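A protein chain is absent from this complex, but the other protein chains hold their places.
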Amino acid sequence: MPPTNPAPPPSSFSLRNKVLRALWGVVCTILFRPSPKFAHGWRRLLLRVFGARIERGAVIHPSVKIWAPWNLAMAKDSCLGPAVDCYNVAPIELGRRATVSQYSLLCAATHDFTSLQLPLVTSPITIQDFAWVCADVFVGPGVTVGEGAVVGARSSVYKNVEPWTVVAGNPARFMKARILGDADEHQRPHTHVE
Amino acid sequence: MPPTNPAPPPSSFSLRNKVLRALWGVVCTILFRPSPKFAHGWRRLLLRVFGARIERGAVIHPSVKIWAPWNLAMAKDSCLGPAVDCYNVAPIELGRRATVSQYSLLCAATHDFTSLQLPLVTSPITIQDFAWVCADVFVGPGVTVGEGAVVGARSSVYKNVEPWTVVAGNPARFMKARILGDADEHQRPHTHVE
Partner (left out) sequence: MPPTNPAPPPSSFSLRNKVLRALWGVVCTILFRPSPKFAHGWRRLLLRVFGARIERGAVIHPSVKIWAPWNLAMAKDSCLGPAVDCYNVAPIELGRRATVSQYSLLCAATHDFTSLQLPLVTSPITIQDFAWVCADVFVGPGVTVGEGAVVGARSSVYKNVEPWTVVAGNPARFMKARILGDADEHQRPHTHVE
């Protein structure tokens, strides 16, 4: 059989999606990126204009990359730290007080490599309440980081992380339970009771 | 024996190399980096002017870092994704439809640490046809990523990767064979027959 040279795949995105992202790119470059660090309200406003659902107190550093604001949901007092890349081709959601530290990559898309066309495959990411994704962590598509979980610095997470556990490594593995100090244990949130 | 303080090593690069890189740095800053995302032809042109061998259809994102354009060869429809660092102190070559995803570092140089002078040691990198180097992967000096191989997101590769295999981890290890779907399997390229 003669060798073949399959054509590159067609774009995965609609014209509307592309135009909105181009527009967001311009707004991001001119109004978001150069904003002073303390102007969290201003950046929340810009993101909301582009369809993000962002509650009060959420912190988004000016160096954060957001692929599609309309696919971002951040609950009260959640945080995206410096140089975090929120590659939200599918929705990405942060719960209350969820924190993502510097340089982490939340990667909500991959490609199906059983095809030479490498078609895009997307899947949402959820970082639940009180979870902490430490510095320079990779979170893959479809992953839920459970409530109160801690993902150690430089870990790579391809599967769900159980609530109130500490995981680390590449791939990330269970290290220990997250035990809160006495002062916090009795005020630990009981999400499921709400 | 008295302690010694060996002198720092002399520069590893010729004046010509330094001048060309400085010139490329200026051109990159002014003409390459700010170019709009869709201007792939323009960036191919700039790289070719500096000696890169780049075939048609190759995609180079404006945020890609290229150390020496004259050490870059990209075959038809290959791709260097956003923020890829192509540290091509030695030649780096991408085959047809080879894809390198965002944040990956192709690192064609190291230092000989059996000497306190840490002399530079360089070795070429090849990413063969249809291979996919996923997001935030490290590829070390001298490595060949074989035809159709997939290097999983966040992996670190220090040795050659066999064709049509999937590897992952740090260091990257064999995970499974890359099996193409029926639609693709019978049109799988047979490079060696060509």
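For clarity, chains are labelled A and B in written order, and residue numbers in each chain start from 1.
What we mean here is this: a residue touches a chain if its C-beta (ideal position, glycine included) is under 8 Å from a C-beta of that chain, and two chains touch if they have at least 3 such contacts.
Small disclaimer: the values here were computed from a predicted structure and weren't measured.
Looking at B:L45, B:L118 or B:A183, the residue that reaches the missing chain in the full complex is B:L118. Here one chain is not drawn; of B:G57, B:G81, B:G95 or B:G140, the residue touching it is B:G140. Residues of chain B in touch with the missing chain: 1, 3-6, 8, 85, 87, 105, 107, 110-111, 113-118, 138, 140, 156, 170-171. Residue-level contact of chain A with the missing chain is found at 57, 76-77, 96-97, 99, 102-103, 130, 132, 134-136, 150, 153-154, 166, 168-170, 178-181, 183-184, 186-191, 193-194.
As a working rule, only the chains that are shown with their structure count from here on.
Averaging C-alpha coordinates per chain places the centre of chain A 27 Å away from that of chain B.
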